[in-house]
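Missing here: one protein chain of the complex. Every other protein chain is in place.
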Amino acid sequence: MADHRDEVGVANEAANEVASQRSPVIEPGHTFATITDKISSIVLTRPTSLGWVVGFGAGFLVTMMLLYALAYLFVKGTGIWGINIPIGWAFAIVNFVWWIGIGHAGTLISAILLLLRQSWRNSINRFAEAMTLFAVACAGIFPLVHTGRPWLAYWLFPYPNTMNYWPQFRSPLLWDVFAVSTYFTISLLFWFIGLIPDLATLRDRAENKYARISYGLLAMGWRGSARHWARYETAYLLLAGLATPLVLSVHTVVSFDFAIAIVPGWHTTIFPPYFVAGAIYSGFAMVLMLAIPIRKIYGLEDFITDRHLQNSAKVMLATGWIVAYGYGIEAFMGWYGGNRYDQTLLWNRLHGPYAGLYYMLLACNIFIPQLLWIRKMRTNPVWLFLISFVILVGMWLERFVIIVISLSRDFLTSSWGMYYPTRWDWMTFFGTIGMFLTAMFLFVRILPMISIFEMRTLLPEAEVKPE
Amino acid sequence: MQIFPRSTNAISRASLFGPVFVAAALFWGLVQLQRSPYITYAGVRKSQPVPFSHQHHVTGLGIDCRYCHTSVEQSSFAGIPPTKTCMNCHSQIWTNAAMLEPVRASYRTGQSIQWTRVNQLPDFVYFSHNIHVTKGVGCNDCHGPVDQMPLMYQQASLQMEWCLNCHRAPQDVLRPRDQVFNMRYQQPTASRPVQIDGMSYTDQDSLGSALVKKYQLRSVQDITSCSTCHR
Amino acid sequence: MKRVPTYGIMAEFASAQDLVNAARQTHEAGYRKIDAFSPFPVEELADAIGFHKNNVPLVTLIGAIVGGLSGYLMQYWMAVISYPVNVGGRPYHSWPSFIVITFELTILFGGISAVFGMLALNGLPMPYHPVFNVPRFVLASKDRFFLIVFASDPKYDANGTRQFMEGLHARSISEVPG
Partner (left out) sequence: MENTKSKREDVCPSKRIDRAAVEQQLKETKGPEYWRSLEELAGSPEFQDMLHREFPKGASEWLDSVSRRGFLQLMGASLAMAGMTGCTKLPLQEIVPYVRQPEQVIPGVAMYYATAFTLSGYANPLLVESHLGRPTKIEGNNLHPASLGGTDVFAQASILGMYDPDRSQAITHLGDVASWSEFVNQIKGPLAVQKALGGAGIRILTQTISSPTLKDQMQAFLAMYPKAKWHVYEPVNRDNVLEGAKLAFGEVLETRYDLSNADVIVSLDADFLAAGFPGNVRYIRDFAKKRNPDAEMSRLYVVESNPSSTGAKADHRLPLRAVEIEHFARALASAIGVNGGAMDSGNTAKFIKAVVGDLQKHKGSSVIIAGDHQPPAVHALAHAMNAALGNVGRTVVYAEPVDANPVNQTESLRDLVSDMRAGNVDLLVMLGGNPVYDAPADLGFNDCLKNSKVALRIYHGLYENETAELCHWNINEAHYLEAWSDGRAYDGTVSIVQPLIAPLYAGKSAHEMLSALVGLPDASGYDLLRAYWQKQHTGAEFEEWWRKTLNDGFIEGSAYTRKTVSLKLQSLPAASAVDADGLEVNMRRDPSIYDGQFANNGWLQELPKPMSKLTWDNAVLIGPKMADREGIKTMDVVALELGGRLGARKITGPVWIQAGHPDHSVTVHLGYGRRKAGRAGTGTGFDAYALRTTNALWIATGGKLTKTGDQYQLASTQGYQTMDTGDGETRPLVRETTLEEYRKDPKFAQVDEPPAALTLYPGFDYKKSPDAWGMSIDLNSCVGCNNCIIACQSENNIAVVGKEQVVKGRHMHWIRVDAYYEGDRDAPKAYFQPVPCMQCENAPCELVCPVGATVHSSEGLNDMVYNRCVGTRYCSNNCPYKVRRFNFLLFQDWETPQYKLMRNPDVSVRSRGVMEKCSYCVQRVTEHRINAEIAAVGENREFKIEDGSLQTACQQSCPADAIVFGNINDPNSRVARLKAQDRNYALLADLNTRPRTTYLAEIRNPNPELET
């Protein structure tokens, strides 16, 4: 809503465009009322559907498995995982980077697309942001629990202590601490202020007393005053402006964890850009994996149209190519750079004990996604869903390849080693997925998953003639 | 419709901005607790099998520290006197004082007296008495006015920040080596100058820097390196 | 039953366009203590009711600057002044390494002050507000648009204002009890 006129323009176009090839961002025939009713009813209807209960229950059980795995971890120590010397980092960090990457789509959609005035973002930004928060929460678990003595993790924060000794600010891990916590805070605020007007709507529409009270408290007495809207819009815009460099910085910093180190396969300048691209890549894949079933189940095809699926697919195609370029440059530099360690690394990826995974990675992240060139694929939810899944697998493999393969064979051949995940590695990984789904289920049940007031602005009625 | 009464406004505002202050207060509390005697034992008189009075033995009888703490100049460990040392005198005087029974019992049975440790450092801290004594750090610089302690207690917090105070500015505490065991030593003033090597010093700054040279103290960077105390 | 003082008079409109027009007329009619309510942001509205002074950017800027400075100074003090340690032969003041955290704290403080600044300036949270006494006001968060003239406005007088507002083609007019 940076510029209202522009919104109107988009809305008009959207309306007139039904006939034309390009599908609109919102199906015609909607009014403020219908939008409001449609979206808020999802949250306000009682009783809860059985499907939801089942899904939530499943996610919850897996979350319990995560807690069990973590409890055992605290009792025994990180030795229950497959890590060793030389491979000091494996699943924990792979998962961390993977989740953080996924967590990039939300803020990107709500902030960057907002600044780029991509009005189609309005219908997906809300749950994309929620997805971001939950993904970052899942990611946040790992840096903490992967330490040998997690109960001392508070030493990573610069608090006044009796040792007169401080964190070591040259360490990328410390940068992570600040980057990730900042990212989480800002995303949370961004998401929440986005929610305020809709919470007001829910407050005013809830039948149930308690619902009314709780939504009321969260809405903080929002009444849609013109003055409030003015300040609100500014704040929202500023936040978007701040979040944009932030979202780019977060994965850059994460990539520093590797780029700053001297390990062959880590120590490369290409990392920041292609980590960010990869993050958006996997982020959109996750958005689609959520959007496609949600719009089906809750019948939101009017709001999440094929246009959205198409655009997301195009974004994936683009970022996918950036990632491919990254791989290309890595390989090229490995060969061209003439550094004996990088050359060996390249050879090792292609012929080493983990070569299979590397080829799988290429298939998942580069070759299969090329199907998205085909329009049918972009518009067919089922195919899109499957491709997104493949991409998510691929991006997980990318992190595995970068972290584990590089560590498994570094400088001294005498200390080369292998890594085999244990069942505890897997339980922790899948556990976080369960946690993510649980949170997602709760979210769609108690909060509007599409921004109601921003949808309203897409309608032609929202137009106001200038003087 | 109106859901909330007017009063809610104040409450809600408080609940939005209040937590910040609560958290801050909590944090401040923790920081204080960290340094409190409850954690450090500083100034806490721990119960002992025999209520040994340093005041009486040092001030009253004028016994030198090294009579009991024999290894303070040769070893990292200052030494806790064996029962034998107590009995040197107490086989002659106070021979049947009730409070000394544990000592006599120990001597009879050969069972050690089990004192409660007063000045204790964590196990990963390696402190050497001998080097500190050699470089002109006085007993009471760390142990406080032991000669005025009827019951022994730990004077300083013995926390790292406390150690660093001296390690970052040793010249502020150094004294001539012959004064190390003098519990009543006071830093030089114009009225009470301190003589070493024929020079007379009227303030700690000049004395300190002179001693830093004389006793070849290592640079601050040296003595604040981690492995100075941790290995 | 005790008579409650009036808070103002409120008119309801069907579209954003109507509201904006009405607001403008009211403002031109010399009413200053007025406000308008819409279910989504209508940019012209603020201008229409004569609201121009928006301090959110300033607050944000201050927050960001404070964040950035404190970030860098904290690192400098800890690494160079408080306890300088030789880390891998790097200088104590390794400024390139300090940039990341400085940046992050800039964003963090900026963001926080933007959000809380906005809330504070808007006087939120304010769960209770007289306008909620108007039953139809629930529609303000759905598809209706409202304009209010506060009783505190010097030009306000119960009947005159009501008549004036009726002239604005409002769908309905109601008195807001304070």
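Letters A, B and C name the chains as they come in the text, with residue numbers starting at 1 for each one.
The rule we apply is simple: contacts are C-beta pairs under 8 Å (C-beta built on N, C-alpha and C of every residue); 3 or more make two chains touch, one makes a residue touch a chain.
Just so it is clear, the model here is predicted, and its values are computed rather than measured.
A.B. asks: Among A:A33, A:M64, A:A137 or A:L173, choose the residue that contacts the chain missing from this document, as touch is defined above.
C.D. replies: Final answer for the missing-chain contact: A:L173.
A.B. asks: Can you work out which residue in B:S7, B:S91 or B:Q114 touches the chain that's missing from view?
C.D. replies: Touches the omitted chain: B:Q114.
A.B. asks: Specify the residue from the set A:V43, A:A135, A:L156 or A:V464 that touches the hidden chain.
C.D. replies: A:L156
A.B. asks: Using the document's definition of touch, tell me which of B:W28, B:F77 or B:W94 contacts the absent chain.
C.D. replies: The missing chain is touched by B:F77.
A.B. asks: Touch as defined at the start, partner being the missing chain; which of A:N348, A:N365, A:T432 or A:T457 qualifies?
C.D. replies: Candidates A:N348, A:N365, A:T432 or A:T457; residue touching the omitted chain: A:N348.
A.B. asks: Name, in rising order, the residues on chain B that touch the hidden chain in the full complex.
C.D. replies: Its contact residues with the unshown chain are 34, 38-39, 41, 46, 71, 74-77, 79-84, 106-107, 109-117, 120, 122-124, 126, 128, 130-131, 134-135, 159-160, 177, 215-216, 218-219, 221-222, 225-228, 230-231.
A.B. asks: Touching the hidden chain in the full complex, which residues of chain C are there? Just list them.
C.D. replies: For chain C, the residues touching the absent chain are 85-91.
A.B. asks: Would you write out the residues of chain A that touch the absent chain, in ascending order?
C.D. replies: Within chain A, the residues that touch the unshown chain are 74-80, 82-89, 146-153, 155-156, 161-163, 165-168, 170-174, 177, 257, 260-263, 340, 343-344, 347-348, 351-352, 407, 409-418.
Assume only the chains that are shown with their structure count from here on.
A.B. asks: When you draw the chains as points and link the ones that touch, which shape shows up: line, ring, star, complete, or other?
C.D. replies: complete
A.B. asks: Could you put a whole-Å number on the gap between the CA centroids of chain A and chain C?
C.D. replies: Inter-chain centre distance comes to 30 Å.
A.B. asks: List the centre-to-centre spacing of chain B and chain C in whole Å, with centres computed as mean CA coordinates.
C.D. replies: Measuring from centre to centre gives 58 Å for this pair.
A.B. asks: How far is the middle of chain A from the middle of chain B, if each middle is the mean of its Cα atoms, in Å?
C.D. replies: Each chain's C-alpha centroid was found; their separation is 54 Å.
A.B. asks: Out of chain A, which residues touch more than one other chain, so two or more?
C.D. replies: Within chain A, the residues that touch at least two other chains are 164-165, 203, 216-217, 220-221.
A.B. asks: Two or more other chains in contact with one residue: find those residues in chain B.
C.D. replies: 3-4, 9, 12, 16, 164
A.B. asks: Considering the complex alone, what residue numbers of chain A touch chain C?
C.D. replies: So the residues of chain A touching chain C come out as 1, 3-4, 31-33, 36, 158, 164-170, 174-175, 178-179, 182, 185-186, 189-190, 192-193, 197, 200-201, 203-205, 216-217, 219-235, 238-239, 242-243, 245-246, 249, 253, 256, 453-454, 456-457, 461-466.
A.B. asks: Applying the document's contact rule, which stretches of chain B touch chain A when the two form their complex?
C.D. replies: Going through chain B, the ones touching chain A are 3-4, 9, 12, 16, 27, 31, 34-35, 157, 159-161, 164.
A.B. asks: Touching chain C in the complex: which residues of chain B?
C.D. replies: 1-9, 12-13, 16, 164, 221, 224, 226
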